[in-house]
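Note that one protein chain is taken out, while the other chains of the complex remain in position.
Labels for the chains are A, B and C, by order of writing; each one numbers its residues from 1.
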């Protein structure tokens, strides 16, 4: 069985080949050894495509890249950026039609004494700018819609 | 919808009649009022017929009496008394064929510095006595089989 | 307090003039106040906005009342709705927590006008300290050291003239402000006009008051504050200092007591100054006098006074053995402080880490989610003050503080070690948080050495990234997908990996 996960922009492939009493595990084609079905003492949790693992005292948030059991809804929102919390639009740095690069700050919100930067999740073009400087926004209100490069 | 639970030998019947935004709740035919679908801030857990509730700072272990979703296996063991932990049979107070009453101590085990009393779960007759004084027993080893009065 | 064990305060505690306390707040501080109420035998009433329906603070209180929609202005900041909830629940006192209406003198007055006990300082003291310009003047009068600065006439011309006298860098600050809003650092004269204009605009928008003051800016200063406690009979005590220099976005992240930089002399001086500041405004109840300490000159300067309980109060509780929230309630009830300054001591060292629902790798952007799995660390000297339990949804409508982890040990080294272990054993899955960041922050050699300043986090951790992914985490994820709920168990956690163990083990933690 193969599983693919994304972590910090990188793709990892895990393969588990059933054997007697467990699996032979490989990561990215490199064989690591034998594991039992529940042998890794790492608390995990899942929600949609997201998988969280607590391992070696740290928290890792992975995304299922293939074999996702319920990834559809998460994927549909990828190009719509919404307000993570209620606040006010402090600055807008892009205009409709503009090309933007992954990580570029599109606008900032001010909420709860904090400045929140809204960044482009990937390269693309601003399809629609739904707010202007000074606007009050509700949580989940659409801020920007992006057209991805590859679509 | 009706639910029946047992607690400390007593049967309770709960009825929930759906209304707008919740249910009208009754216990043993007495109407209590309106409740929301998740309005009672009581942590609960379920396993087989058993339902645990933490309410008002206390823990309540109920047993589903009707509408049990997986009560079959739990019921099948009712008349077989097994050792709750490994130990040694200290004293046996009954013999095969003897009539016993609910709560009567049938035998005692000694384990981990403790005396464990094995009591009759209901009125009945000792069908088989599987151990004798001084025997070492493993966890889950059968100690006594009872024939219930009503069977 | 520990050393008074023989007096057995609780036994001799007079009956309080109220039996029910309304908690006008949410999150961990509302949970904290409810616990103090229960420990004192008082009934507690929680209030909640629609966004907080079912939140932990509503479950630990004896009663919970909805007070409006999620917007704070229509719920937690709505004086009328909170007073109405107090009336409906039969509360005899109101505890404001921190944030929201806690430093709002009108609210305190409205509570008192409704015949309820205000668990906080006199409104006049709140007002005196809330006005930064007036407070500066009062402190100068009371002999409390303030930073070179200027308050009063604030026309651009007047400010320019004052700025030249103070020198650069300096700080333009909102006179009515607090918490870093309406505040600008000015490094040279040429930047002054723009800073004045933008600070005034922000001050007007945020506080409805555009008045400005100036203060000298200390670039590598330490934030050291002193906890004070005053009863309503004129007695003031200080409960020593807290060092809060580890901040991001001008908000505290890690606090400790004692401060690694104070000696006994400086500690006593700052304590005396804090008591003088409190006395100058006729203070009562718990409050905090914040100072900026210049580590070069070892001079301290009054910054502001927070007229309420603070987020970081637990570190003071751990080292003094005093329950500050219980004392807030007892002072509000008219009790006298039964101990003297000389009875109080700092015992051991306590550190608090604030656990935020935020992304330290993306400018500390706050986020929400659900605490799908939550396991707190345990054991000696470990304290948890949490606003959430496992399974709870985390709204992103409010402050992103989820919980506070506090470690107490005989000395600073042991407390840091204990905190490192506790952080690494905290399992919180289902939302983005700063626990890994806190681990890296506390492992920095300068933090271990106690060389802190308020710019440290932003200077040293601007480019922080989450840890590299260990292979064991990938395998655990994949194995988790294969795992099934045991057939005979209906309600167990399907994600628990503990059903059996075989040879392969995860690398050290």
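General remarks:
As a working rule, contacts are C-beta pairs under 8 Å (C-beta built on N, C-alpha and C of every residue); 3 or more make two chains touch, one makes a residue touch a chain.
Here the structure is a predicted model, which is why all the values come from computation and not from measurement.
The omitted chain makes contact with just one of the residues C:372, C:395 or C:457: C:372. Of the listed positions C:230, C:314, C:400 or C:466, the one in contact with the omitted chain in the full complex is C:314. Residue C:383 is the one among C:238, C:383 or C:471 that touches the chain not shown.
Considering the complete assembly, chain C touches the hidden chain via residues 1-5, 7-11, 31-32, 35, 38-41, 43, 53-55, 58-60, 62-64, 258, 314, 317-318, 321-323, 346-349, 370, 372, 375-376, 378-386, 389-393, 409-414, 417-418, 421, 425, 430, 489, 491-501, 505, 508-509.
Listed for chain B, the residues touching the missing chain in the whole complex are 1, 3, 5, 7-8, 10, 12, 14, 16, 21-23, 25, 27, 32-47, 51-62, 67, 84-86, 112-117, 119, 139.
Throughout what follows, only the chains that are shown with their structure count from here on.
Mean C-alpha position of chain A lies 48 Å from that of chain B. Remark: chain A and chain C have CA centroids separated by 31 Å (rounded to whole angstrom). Shown for chain C are the residues in touch with two or more other chains, of which there are none. Looking at chain B, no residue sits in touch with two or more other chains.
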